[in-house]
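If you scroll down you'll find the structure; I have some questions about it.
Apart from one protein chain that is not included, each protein chain of the complex appears where it belongs.
The letters A, B and C name the chains in turn, as written, and every chain counts its residues from 1.
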Amino acid sequence: MPEITDKPVTIADYKGDVHPDWCPGCGDFGVLSVLQRALAEMGIPANEVMIVSGIGCSSNLPGFINTYGLHTLHGRSLPIAQGFKLANHAMNVVACGGDGDGYGIGVGHFIHAMRRNIDMTYVVMNNSIYGLTTGQTSPTSGLNMKTKSTPFGNPEMPLNPIALALSAGCSFVARGFSGNPKQLVEIYKAAVKHKGFAYIDTFSPCVTFNKVNTAQFYRDNTYEIEGENHDKTSKAAALERALETDRIGTGIFYVQERSQYEEFEKEVLEKPLVQHELGLSKDLQHKLIEQFV
Amino acid sequence: MPEITDKPVTIADYKGDVHPDWCPGCGDFGVLSVLQRALAEMGIPANEVMIVSGIGCSSNLPGFINTYGLHTLHGRSLPIAQGFKLANHAMNVVACGGDGDGYGIGVGHFIHAMRRNIDMTYVVMNNSIYGLTTGQTSPTSGLNMKTKSTPFGNPEMPLNPIALALSAGCSFVARGFSGNPKQLVEIYKAAVKHKGFAYIDTFSPCVTFNKVNTAQFYRDNTYEIEGENHDKTSKAAALERALETDRIGTGIFYVQERSQYEEFEKEVLEKPLVQHELGLSKDLQHKLIEQFV
Amino acid sequence: MSEKKNVIVRIAGAAGDGIASTGELFGKTCSRMGLHVMAYNAYQSAIRGGHVWLQLNVGEEKTRCHGEQPDVALLLNKTSPEVHIPDMKSGGIVFYDISKIKEDLSVIRDDLQYYGLDFKELCDFPGVSPVMVNVLLAGALIQTVGLDTGVSLEFFKEKFTKKGDEIVEVNQKVFNAGVAWAKANTKSGLSLKGDGKKRMFMTGNDAIGMGLLAGGLKSYAAYPMSPATGILHYLSTQAKKAKIIVKQTEDELAAANFAIGAGHAGVRAATATSGGGYCLMVEAVGLAGMLEIPVVLINVQRGGPSTGLPTKQEQADIKLVMGGNGDFPRIVIAPKDVEDAFFQSARALNLAEKYQCPVIILSDLFLSEHYQTVDPFDFSKISIERGKFMKELPAGAARYKRYEVTEDGISPRLMPGAAGHMYCSGSDEHDENGELISDILAGLPRAIDVRMKMHPKRMRKEETMLKENDINLPEIVGPKDAKLTLLGWGSTFDYIEEACETLRADGLSVNHLHFTDLYPMDREKLVEVFNSCNEIVAVENNMSNQMSKLILAETGFELKRFINRFDGEPFTGEYIVNAVKEKELAHA
Partner (left out) sequence: MSEKKNVIVRIAGAAGDGIASTGELFGKTCSRMGLHVMAYNAYQSAIRGGHVWLQLNVGEEKTRCHGEQPDVALLLNKTSPEVHIPDMKSGGIVFYDISKIKEDLSVIRDDLQYYGLDFKELCDFPGVSPVMVNVLLAGALIQTVGLDTGVSLEFFKEKFTKKGDEIVEVNQKVFNAGVAWAKANTKSGLSLKGDGKKRMFMTGNDAIGMGLLAGGLKSYAAYPMSPATGILHYLSTQAKKAKIIVKQTEDELAAANFAIGAGHAGVRAATATSGGGYCLMVEAVGLAGMLEIPVVLINVQRGGPSTGLPTKQEQADIKLVMGGNGDFPRIVIAPKDVEDAFFQSARALNLAEKYQCPVIILSDLFLSEHYQTVDPFDFSKISIERGKFMKELPAGAARYKRYEVTEDGISPRLMPGAAGHMYCSGSDEHDENGELISDILAGLPRAIDVRMKMHPKRMRKEETMLKENDINLPEIVGPKDAKLTLLGWGSTFDYIEEACETLRADGLSVNHLHFTDLYPMDREKLVEVFNSCNEIVAVENNMSNQMSKLILAETGFELKRFINRFDGEPFTGEYIVNAVKEKELAHA
């Protein structure tokens, strides 16, 4: 019987050496532990995971989990993660970051990553505020919310990231809440399993700078959509729930089975690019030359 | 009786000195002439119009019309136009450009301008191709379409810009076709009149590089949504039409009456910023100092 | 210690322990008494849990430096003793919170006076919360240092008046407990007397913000980024009062271009960010150069490269702000201190309009975030000059040419909106009317001709700036004939001054050559200045001597000796003095 090779994966494998420096009570602790649990429960060895983040409190996550990690530039986690994934598609790639990172400065990449549909997971830790820069308005801050950069109230309509993702052609759209780990862990597992781009908006309250969108607020205003027999194969149904204004659904809004990007490149990606021999065959060299003669 | 001051505005007022250098047959000619007609028919003096574009064939438009113009950077027409508008809200500001400019490199600004809802108009000349750079795939190029940058076919799902705009909270969402000037001119007029951010995706075929999305294609596949009693106050109805796959609606999809951005700044914008006296009153100087003492 | 004219105080604890509010209480008590304060804030890129401290150098005369060794420290958390006790001056006083710090501190060092305060015991009255321990310690501190505690009590009143009388009273009570305790238990002999002139206690970011307002700013767009965010925060609160638009945009690309749009419309516009965000503005800066649009861009430098050291000091973005594709005119200004930051910000807006080009202010974390006392600014020194800007043309004026070729390179600028003179400004090369030559003309003789007029026209502005003496030469402070000259730029002014004073007191012959205007450079005049110095040593808060290289590239004058600091900390006078001595740079 195999012993060493089949050592079961445990949460302990995912525990990092560095203690998270988030404020006590920050929602990001919950996201981190749910992510660790999800990956462990799926039996994915920690070395086969690459977590790519931008910049923000939430983007510090890769430093606190024992996988490979890349902590990059504000707003740029997605292009880096996509470049990485296509270069080594044997790895499980998870991008993560904040609402400012993903919906503010990074929203262009957000839209295009979704229509591109590379097989990866994207977790946005949405606290409706800019945490790391000490509390400015974010794209999901409420209308009229007072923040350090909007002392007279936020004049902009908040984004509806779920609706946006659905419109952008995302093949897996979900929302969770770090204060509901039971549901969240199942969402994360389904997301990692999904073939294609899986996106999860995750409420992760900032206890220090956002006194509106608190854990209590989410406990009071969210409901689990699976409890209402939500049809996750229907984009119309998903949009309808996304546009609800009196309550906030959590769960898997939409799943579409469509070709992940890698299938368009199947000849090239028959094995991971990192495993290709470098350099050209004599024959190919010849062909390249011939084309110009 | 007033004579000179009430001189009626005519299309001739909008004719520029520079002859457009678009390829003969390019859809952009139609957009230009409809825009000229709409502005003239609304009686807006040409000097009260500022047209801001990015870079692309379509973005050359401001050079060909006798208004104020700014021909800027690829993808950046919207932030520049918004900065301009809030600085001089007495002007009518129209931003314009291509699908690459607006939905590719510029899509982040597109999303945020919509939720911000500054009172201006945005015309995207959508030809589903990168024209000026001689024919690469654009965010609205069809799946599997062969272009110079995708000789094996485009592997990415095209964007649905109407759905995106609706999800981003745009308060006026429309689509037209340069080959249907009768409808287009009405749309443009309504857009310019609309208080808030008005967006019109305008099919404007590239005769040189896009052999799929031709004028004939649009003649064959579009229909006018107002002909079907479309309820333009309903976002759900608008989304439903936006997501149609068997035919393409043109017309005004959605209009929402909501505060334009300027209303949040009404004290500041009681008159255009450009008309403010510069420099601080003694009293204000004193207040500024006091705060730190 | 009773004759000392200054006291160095350090307040340390975890992020979230109230360091900033304690500092404000202490600082404002000083500034209102007419004392001088210079403070430095050491923090990290974590909202809580990092170790944070604030050092304040308080003096009866202008303090140039936050100083090295504290006389008094106030320690609020467990990490504090090991970090700060070694730094203290011998005989110094340490106040600490015994609920957090339980060990015997004299084990670390036995030449200090330690006073542990027990909050629970001393503040056992209703309405009190444990987070107020900093107020208790502040009371002890302020009493011990010999400040006027009445000024502090007054401060609570103002600060908390909106929160209600109870809050005011509880704070005052806790504070008084600290005062009483100190009266009973400590003896410092310290006493600081202010001149009674109330001073402002503010940061460089505040001063930049206020300077922009004074200079007629009307539109400000920014995306948050440390250490530039303070400007956004300040201006946001002033927006309604000053009738300006302040817009937090979706990113820095939008911020810079938003400001450019406003500048083109005819209002004064600015944006601010730090290095990483400035990278995203580089394309827009070139656009402003090409379209000849006035705009002020503020880069508050921090430790790099990349995300680097977001809460630490470096002066290493000169190469960045000198970049861009192709050649275009620009001005780069690095203010030397908080007061200068105010005046330079107003001046930058004038220069931007006069030269219709981007003006870049290079601040840095130290200058922008340190608090210090400054005399109230003299607004009358600022006059708003709009250069060749016109809101209208006289009736019957000839067809307006936006990019008219002129001798000084500056074209008359007509505000968009005027009837009959519509023009289009294009980022492609264009002729005097703004018509593009790239589209169908490029390469044809006429287009070559246009290019050969327009490109030099734009670049000629840099010559005009120099000719019209709009670019200040570096200032020489100290004896003209000194044997050693310390050359610095931007925020290091006070530190270098402090070092010079110390070195001169030690009998060395030194002076100080300081750049605030970095670019363009007047080669001839600068070489003359350099040649008038004996031996020059460049002092740069970076590793690669970016300013020295710029000087060399622009003037041919080579600096050969350097004092660098790039560990994330700002210089101090002492650091520079030691470097001069260690490197035997000066042979007295």
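By definition in this document, a residue touches a chain if its C-beta (ideal position, glycine included) is under 8 Å from a C-beta of that chain, and two chains touch if they have at least 3 such contacts.
Being a predicted model, the structure only gives us computed values, none of them experimental.
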{"item": "Partner chains on view for the chain not depicted", "value": "A, B, C"}
{"item": "Contact residue for the chain not shown (choose from C:L25, C:A42, C:L56 or C:A254)", "value": "C:A42"}
{"item": "Contact partner of the left-out chain, one of C:K243, C:K312, C:H370 or C:H514", "value": "C:K312"}
{"item": "Candidates A:R219, A:R258 or A:K287 - the one touching the absent chain", "value": "A:K287"}
{"item": "Touching residues on chain B - with respect to the absent chain", "value": "21-24, 55, 57, 73-75, 104-105, 107, 130-134, 136-137, 139, 148-152, 208-209"}
{"item": "Hidden partner interface residues of chain C, rising order", "value": "42-46, 49-51, 53, 83, 253, 274-276, 278-280, 282-283, 286-287, 289-291, 301, 303-312, 314, 316-317, 319-320, 322-328, 426-429, 436-445, 447-448, 451-452, 455-456, 459, 542-544, 546, 549-550, 552-554, 556, 558, 566-569"}
{"item": "Residue ranges of chain A at the interface with the undisplayed chain", "value": "17-18, 21, 45-48, 50-52, 55, 60, 62-63, 66-73, 76, 78-88, 90-91, 108-109, 111-112, 265, 267-269, 273-274, 276, 278-280, 284-285, 287-289, 292-293"}
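Basically, only the chains that are shown with their structure count from here on.
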{"item": "Whole-Å separation of chain centres (CA-atom averages), chain B against chain C", "value": "40"}
{"item": "Centroid spacing, where centroids are CA-atom means, of chain A and chain C in whole angstrom", "value": "37"}
{"item": "Cα-centroid distance, chain A relative to chain B, in whole angstrom", "value": "32"}
{"item": "Residues of chain A whose C-beta touches two or more other chains", "value": "104-105, 107, 139, 152"}
{"item": "For chain C, residues that touch 2 or more chains besides their own", "value": "239-240, 250-251"}
